[in-house]
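Note that one protein chain of the assembly has been removed; the remaining protein chains are unaltered in position.
Let's look at chain A:
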Amino acid sequence: MIRDITIGRYYDSESVIHRMDPRTKLMGVLVYIISLFLVKNVCWYIGCLIVMLVLYKAAGVPFGYLLKGLRGILLLLCFTFLFRMLYTPGDPLIQVWIFTITKQGILKAVQMTARIALMISGASLLSYTSTPKELADGLEKAFSGLEKTGIPVHEMAVIVMIAFRFIPIMLEELNVLMDAQAARGAKFEDGNILEKCKGVMTLLLPLFLLTVRRSSDLAMAMEARGYTGSGKTSRMYPLVYKKEDRAGYLAILIYISVFIIARISSLSF
């Protein structure tokens, strides 16, 4: 389960989408997610799906990666589908014991599940095509206006970047801890839910302690390298909008316009 996390996994390739400025891509994902909430008709989701597939193709990311991203939230998707289907009132289609499946229920279920799945695959594409550093820089620059209101945007960007850096380290540490505890006879797979939770505690506690110690070491190393946490900073690769980004923004604009026009003229939503 933990290995299925795709957020923060970069897929190296030389595509147009990889070359784009992270700010353009962030905007794209934001607009895409908004568009998913604008529509209600199932047919429109097929349209959104096609757009997503085209983008994956353009980015040169294999479609398998799209599914990989969804595997981690498979359980969530199943639950969403099931409960939406069973608990939406409307015209009954099938009735089994105390459960009633309604026509509206099925539509609602498909709609919600599609929304979540497409949202996640959109966000995954963002992390496949931009390195964590690019994302952090993009966020920092996009929100740099907030710095005046006292929100520490730069610090937050550094925190995001370090968090990404720590993900593989903590996974590795977790594996070592699991092996160490298993060698001493701990069982993580067997037993009822209560016992499993207890098993997880024996992992989380040392992991937490190790992480705190690691952070204190890292803080010292950063200080030794002259990090002050304040003052002006520069970038090795400063973010500049290029030709691709203008095209990207245009595409985003056209995309969202279609949805808004459709919504206003209330075409079959």
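Heads up, the rule we're going with is that contacts are C-beta pairs under 8 Å (C-beta built on N, C-alpha and C of every residue); 3 or more make two chains touch, one makes a residue touch a chain; residues count from 1.
The definition used in the following text is that contacts and distances are computed from a predicted model.
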Notebook entry, point to check: What is the protein name, per UniProt, of the chain that does not appear here: "Lipoprotein", "Energy-coupling factor transporter ATPase", "Stage III sporulation protein SpoAB" or "FdrA protein"?
Noted result: "Energy-coupling factor transporter ATPase"
Next item on the list: Consider the whole complex, including the chain that is not shown, and state which of A:T131, A:Q181 or A:T202 touches that chain.
Entry: A:T131
Notebook entry, point to check: From the list A:F37, A:F63 or A:Y227, which touches the chain that is not on show?
Noted result: A:Y227
Item checked: Residues of chain A in contact with the chain not shown -> 10, 12, 131-133, 161-162, 164-165, 168-169, 172, 214, 217-218, 220-228, 231-238
